[in-house]
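Reading through the structure tokens given below for one structure.
Of the protein chains in this complex, one is absent; all others appear in place.
And then subunit A:
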Amino acid sequence: MTRPVRRLAVRSIPAAMALALAASAAAAGEPRQGGIIRYGHYQEPPCLYTGWVQAGYIQRQYADNLVARDNDGNIVPWLATSWTVSNDNLTYTFRIKPDVKFTDGTVLDANAILYNFNRWLSDDPAKANRNAKLYVAEYIRQISAPDPLTLKIELSKPYQPLLTVLATYFFGILSPTALEKGQEAICEKPIGSGPFYVDEWKRGQYVVLKRNPDYNSAPATAKHQGPAHVDGIVWKFLKDNTLRYGSLQSGESDAIYDVPAVYWAEAQKNYTIIQDITGGTPTRLQLNTARPPFDDVRVRQAFAHVSDRRKAVEVATHGSIPYNGNGSLSQSSPEHVGALHDSYPYDPAAANRLLDEAGWSARDRNGVRQKDGKPLTVRLLYAGGSLLSADATLVLQILQDQARDVGFEVVLKPIPQADWFAGKGRTVDDYEAQPAYWVASSAEILKISWRPDEGGVINANNASRFQPPELWKLIETADRTFDDAERLKLYQDAQRLIVNNAAVVGLFPLTFTIAAQPKLRDVWISSPVSEPVFHDAWFEE
């Protein structure tokens, strides 16, 4: 029950540009060389090489990965020109592209890649790559470089999403020479083999990326091989929405990240809009199944029915972000079950009926339902900033308002981002609902979200605290199933189990949107987690 998803869409082409397109098609001109792209981004990372996706967007410009993933989910060559998988699915052998160098002159061969793997999987917090470890550490038995152009990864148990995961930014390969210089140097000037290199970081303002003139390792997903067309990128940090969009309007930026919802309609007319719907987990409410009232599936289902979430998303984002009712997987993940978007339509009558059945039939004088003298209160805990945008907060407010009619008292509890990361106020008794998303390409995220607690370690990503053994069995089996049809069925059964139990209530996927001046051509956004690519970009004149 999948439906084809156009993951990447050029949402609008201004009339002038459509003409230009026709003209250039007639001339069949080569992309023009030169120029510097002034790109206005949002968040400045404290360090240019961390696992955080905000640093990952820059990393995509200066680093290459072992393999790439196209938007249909196929794995294609990048630094590895080809690979074989043993019959038991336990040994992966990669042929590495010859004659590739990092921008500091260090040779990029199997040994350099091996160095990176050892570092990622290290127990030293100064070296470890947390995201990488979360995905693959439990499977890796041994990694070796039998010869300089061969890399061998041996697993202890089969893991089908391995290649998909290796295509993600946090597996970008960096120069061992540069990595040896220590954390401060890596943060300031990380060195990879990508189409650009980090030339300068003016803190609080921008990062200057310059063209790597010797670039010879573009992925098979690229529109061209060889060095970038432009001379460089000025990657600016423009956090204020009005300023960032204003800088596009005044021509001080050639492209910007994320059009503020209020300018969405206007931007469609004047600029090239490129939007990618990020895969993985959409922003969804995780309902705490470990304590009342959401330990009762009827109350959870009622909560899913109380609000017209589709309309709320449309209103709050001015139609700039689609609705994602299936809270278990983003609509751009190939495995997602589309029918689950409509599992819980806006239906106050159904919600009232379910709550009555569940024993929440009494009401206090404010109309809040009660059971055994306790009010039907939902503490909805969320962190702002880049974790939940202002538009998203508006969706929560609409939901709060509509839930009141049915007798839910929803208390919105914003907490500082630092507390969120510190795990403060997020223990099981602190909330009834928590919104969150996690970027990934596809169903490999299910393992991260739904792994049950084990040996005293609580899986904090499972804020729903929903962990029936049959769910984990479906996910774990899917992750080691290499038959495509069979795996798809397992992943989809897992989604149905999650959504039918209303462990999560879907809202909308994370999107990555770029608005560009029409003369800037061929910027694209790459799978797996919506990374902007400027390697193929060029200026039309």
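Everything that follows uses one rule, which is that a residue touches a chain if its C-beta (ideal position, glycine included) is under 8 Å from a C-beta of that chain, and two chains touch if they have at least 3 such contacts; residues count from 1.
To be clear about the criterion, contacts and distances are computed from a predicted model.
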Protein name, per the UniProt record, of whichever chain is missing from view ("ATP synthase subunit b", "Cytochrome P450-pinF2, plant-inducible", "Putative sulfur oxidation protein SoxZ" or "Peptide/nickel transport system permease protein"): "Peptide/nickel transport system permease protein"
Contact partner of the left-out chain, one of A:A126, A:A349 or A:A485: A:A126
Identified contact with the non-displayed chain, of A:T91, A:N111 or A:Q249: A:Q249
Omitted-chain contact residue, chosen from A:Q33, A:N118, A:Q183 or A:S361: A:Q183
On subunit A, residues whose C-beta touches the chain left out of the figure: 44, 46-47, 50-54, 123-126, 128-131, 134, 182-184, 187-188, 202-205, 236-240, 242-244, 246-247, 249-250, 252-253, 385, 416-426, 436, 448, 457-461
